[in-house]
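Every protein chain except one is present and positioned as in the full complex.
For reference, chains read A, B and C in written order, and residue numbers begin at 1 within each chain.
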Amino acid sequence: MDATLPILILAIPLGMFLVLGLAGCKMSHKLAGTLGCLGMGTTLVLAYYTAFTYFFSGSPEFVDAAGNRLQALIFNQTWLAFTDNLVIRLGFLLDPISAMMLVVITTISFMVHLYSMGYMRDHHGVYEHGFQRFYAFLSLFSFSMLGLVVATNIFQMYIFWELVGASSYLLIGFYYVKPSAVSASKKAFIVTRFADLGFLIGILILSYYTGTFNFTELTSAPVEGLAGVFQISESTAAGVKSVFESSATPVFMGASVLTWALVLIFMGGMGKSAMLPLHIWLPDAMEGPTPVSALIHAATMVVAGVYLVARLFPLYLMEVSALEFVTWVGALTALYAAIVACTQIDIKRVLAFSTISQIAFMMVSLGVARPEMHEGLGYMASMFHLFTHAMFKALLFLGAGALIHAIGSNDYTEMHGLRKYMPITHWTFLIGCLAIAGIIPFSGFFSKDEILSSCLGNSTVIYVWMSLVAGLTAFYMFRLYYLIFWWKEHKVHEGHHAPHDQPWTMSLPLIILAAISLVAGFIPFGKFVTWNGKSYDFMAHFDWSVAAVSLFVAVVAIAIATVMYRKENPLPEKMRAAMPGLWKWAHHRFYWDELYMFITHRIIFDGICRPIAWFDRHIIDGTMDAFATITNKASRAIKPLQSGQVQLYVWWYLLGALALGGITMLCLL
Amino acid sequence: MESVGSIILYTIVALAMVVFSVLAVTTRKILRAATYLLFTLFAAACVYFMLDYEFLGAVQIAVYAGGIVVLFVFSILLTTHPGRNSEPLASKSRVLGAVASVAMLLVAGYALVSRCALFVAKPALETPTMQQIGESMMSTSEGGYLLPFEAISVLLLACIIGGVVIARKR
Amino acid sequence: MFSNILIWFVVIPLLMLAGLALCRDIKQIRAVAVAGSIALVGLSVKLLVDYLAIRAAGNTDPMLFTGSWTWFAPLHINLAIGVDGISVAMILLSAIIVFAGSFASWTIPQPKAFFLWLILLSTGVFGFFISIDLFTMFMFYEVALIPMYLLIGVWGSGRKEYSAMKLTLMLMGGSAFLMLGLIGIYYHSAPAGQSLTWNILEIVRNNSISHGWQCFLFPMTFVGFGVLGAMFPFHTWSPDGHASAPTAVSMLHAGVLMKLGGYGCFRVAIYLMPHAANELAWIFLVLTGISVVYGAFSACVQTDLKYINAYSSVSHCGLVLFAILMLNTTAMTGAIMQMLSHGLMTALFFALIGMIYGRTHTRDIRAMGGLMKIMPYLSVCYVIAGMASLGLPGLSGFVAEMTIFVGSFQHADVFHRTFTIVACCSIVITAVYILRVVGKLLFGPVQDKHHLELTDATWWERLSTVTLILCVAAIGCFPNFFSNLIRFTFSPDIFAVLGMN
Partner (left out) sequence: MEIKAIMLLVPALIMFCCGVYGFITRRNMIAILISLELMLNAVDINFAVFNRYLWPDAMEGMFFTLFAIAIAAAETALAIAIIINLYRSAKNIDVRDLNKLKY
């Protein structure tokens, strides 16, 4: 495939960032917005074309004779050479998951670009301050995210990983005058930075032992028979493989270095994907404008962690313990986030926790995937869920944005009963809820069902656990849905202008995404995305019993939500009173933020930084000053000797002469 | 064997030298100190005469007694109110100074006395004539002093200019 | 003599000094400063092009453009000059920072004297980078240090006399060690019976410093230069000195002078005494490893903008020495890249801090806030500088740090790799203090109502900052160019001696 189009996919958003960032303040708002949308639209077309070519052209570059999909390096340019082997290249790797991600990212990004044209202005049509900047940052984000998914080597991924972190920082802190937004952006950046430290160390360890950054070599070597798929030289693959298999690789604290490397790399993924101990930034990140939440914090950037694990999946297969770690982190996170989501008041936070929970689903799915079990169904399920989740979660966020735009608050207690006023939003939101709850035939049903099937194949505990979480998902989503659109209307609306549906720029993305959510489940995903490129017919493995159970769980959960929240009634209060402890802990998100506050402020700042600063000023600098003081004191002490009084000098001279004379005399005597 | 006259002369000169120098540093009247200094200088001139260095003695009297002491007297008169004594010295510093000087006297005296080379009589010598002195001062051969002589002349010139510059009223 | 391009790096500043001496008013002074610094930038670009052309033609001499003119024959002191890729990079950096610094001190009081000293300082800097004669090098080193005392003492702010004195005395203390070390090297520069030399290339060729002497002289020279490189625990001149120095001096000092330390550590301590470096590296690795983390932690709780930056310099420069001590090509390349990167971005930082201070008359971050609304241009530049400092890809900090980390982690010794991980931790702490400042200073509501009347950057301030930002971005976007320039000049013989890569 010609490299021009792929380069353009990256270059257009980057160029748009530079144009809007440097010249944006000179442009009118409308021009800037239109430019941004046009740029993204072009990228969308190019990305679709590229993905289409990859999946359907059947060119030998992409598919081998047996019908297996191949990894294709469209281009790979040296960017920075550390040593002869360790080279950072910037390139474009086309394989099933990167092609799929191209589609997801450009679709959502374009929707968000379009949507923001309406969202980022008030009811009188006045654009928000910094509108051009907003589009510049969106373009920067799109560029970085696209660069991340097409990375040809782990260091390229790290580069773009950092860039998406930075653009996320800039976008969360878009309303920079608001202190809460500033601190949220700071938190997001620092928490993910901390996770990236693990990622970096993981990369260092991996590269030290394997001597390469390249995905093709890293991922193909460990598993028998993949070298052909990834089109690399057998000798390189053998070299890498020997490292992993050699008994000489050291063991550190009971785990092999490879396990350490993989766990540390996964730590980077945990940070970006908001897995359990590092999840705290994501709910706060909702301080950013809602389209940003939809794009970055629901659909694309937060799944980078999943993507990372998927990218290195063959390596993870080498170390099952690392995969089990992934599974359990995912499972815990999924349950935790689902419980917390049941108690939140801010609609964006509910969605944020739901995002965390759903990403954890994908993680679990990757964690339980094994080639020997359903031919790695979990991998495919994870990617499938990534795809569908991106669509319906973006839909939900954009819907929430429409609500917030109309009401001017994030708090559902100020919404209630909006279904009459905002029908489009209502229906699209409902579709989103049904999709995420896993109701047939919406997209979420299929992807989630496959995740549960692969869980069942791995371990019953995980299966039951995840089914429970799926039920909770349905429950809290419908709780949200009812609380927003049902219940009785708020009095506040009277007197003010009534809330109404949004302009077409905002409605159109909602409708498109709702349509996708409606039908995406029927995409035969296994034909396109599998861990080893072999086409996979998932209907053959479709387990109707699992489907029935999960459908049943979802329906029951929705029914409970309907009973509790369709109308105003005392049931929720009773529930809350029945388990006050759990409710309180869940409402406060299990006090993770407080714990982090304690660690950062009390331990790091007060316990490390301040003492070090004090030590530096008073001990180190004090020692240096003490040298000066001693010198000073000593010179002051002997200064009177140099009084300028000749007579004193003579005295000293005389005494010295006498002493010398006396000594000489004594010697002579 | 010296003549009795020269022995008596020596005694007077030595006594004068010792007594007047002691008086010169102990008197509280500065003008008197200058006068005692004059006598000491005369005694020194006498010593030169006794050593047969007549020219040196003459220079001593002319330059020191005639020139320097006069300068002293002038400056004393310019800087002191007549009749006013300088304040008595603190007894502590006087005692200390005396002790130090005596100690020095003892140490140096011991050094002198312990040298038997110094217990020699004066060898015979013809008094150097003015011509000899003049020739060796003006010669550049070995034992000639033209260079220091010229250096001194430059120094004196510098001194004259310096004196004028320093004493000039601004 | 004047046909050698390198000599002109000293001649042009000297001509500028003469020109400044003749100037009558501020316009002429500015004209001379700008013309001279443009000439220096032009010359250094020409040097770079020539250098690359000669290298491309296949010349593999360790030094190019060499020349040597006897200066004091009895002690074998020569004016020996020559450059390799590292020196070229450093000269380019110096020229750019002098250029930016001239614009940053556009409205300094008593401009004539100020520029005279500043240019004298840069004479020393350029002289240092072109010299390959230890004595000449040391002389230029001192020429670069001394003007600092007056520049801080006269044009500084705050406790300027104290700071100037402290800085000068500590650096002089380092120089004392250094001089001992250099003289020691001189007396062992040739095998017995041959004539001694100060010339670095000849000393390397003679390779006659015995192992015992190396172990004695290496710490001398390393500490001597390390003081200027802000090595723990000899870094305390840096916060006070930078806090008091005027803008351009901070820029030059953090941007270029601190690089003299790292450059010297490499060129003298390690290049001439590789065995001792290999043997004693662990001591200094511990010290520099501490510098890296310690400086970053200290920066987290400072409230004075310049103090924050000074401590961050301690951290970043610690990384330079840290990487040099790893004794492998990649890490050393990273060290030099970090010098370039740190020089540019710290200069940018100090320029911006000076500009902000010039407007708000405070550097206390608690007394400022929301500057993004008031002076968007300066604030955006500050964010860019911050991003460069915390290692955002596409800006220079990232490539430099990553080269260092990857290079250091290639070391065969577990001890070194462990310390690399410790040093890696600084990237998180850096993010903490940078974002803390950015959040407090630029974002949030405006703290002081008086600040609302302040104006944004003037054209000369824009020129100064844009120059630096472009350079930071150039290194960040095209690192391989710089990396290759530096990497291929690490003469293999130094590593061959040690039997390592």
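Following the convention adopted for this analysis, contacts are C-beta pairs under 8 Å (C-beta built on N, C-alpha and C of every residue); 3 or more make two chains touch, one makes a residue touch a chain.
Source: prediction; values computed, not measured.
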Chains in view touching the one left out
A, B
Which residue numbers on subunit A touch the omitted chain?
639, 643-647, 650-651, 654
Mind listing the subunit B residues that contact the chain we can't see here?
1-2, 6-7, 10, 13-14, 17-18, 21-22, 24-25, 30, 33-34, 37, 40-41, 44, 47-48, 50-53, 55-56, 59-60, 63-64, 67-68, 71-72, 74-76, 78-80, 86-87, 89, 93-94, 97-98, 100-102, 104-105, 108-109, 112-113, 117-125, 128, 132-133, 136-137, 143, 145, 148-149, 152, 155-156, 159-160, 162-163, 166-167, 169
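The rule is short, and it goes like this: only the chains that are shown with their structure count from here on.
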Using the mean of all protein Cα atoms as the middle point, what chain has its own Cα mean nearest that point?
C
Centre to centre, by mean C-alpha position, how many angstrom separate subunit A and subunit B?
101
Starting from the mean Cα coordinates of subunit A and subunit C, work out the distance between those two points in Å.
37
Cα centroid separation, subunit B vs subunit C, in Å, comes to 68
In subunit C, what residues contact two or more other chains?
none
Which subunit B residues qualify as touching subunit A in the complex?
100, 103-104, 107-108, 110-111, 114
Any idea which subunit C residues touch subunit A in the complex?
166, 169-170, 232-233, 235-237, 240, 294, 297-298, 300-302, 329-330, 370, 372-373, 387, 390-394, 398-399, 402-403, 405-407, 409-410, 417, 420-421, 424-425, 427-428, 431-432, 435-436, 439, 442-445, 479-480, 483-484, 487
Give every residue of subunit A touching subunit B within the complex, in rising order.
651, 654-655, 657-658, 661-662, 664-665, 668
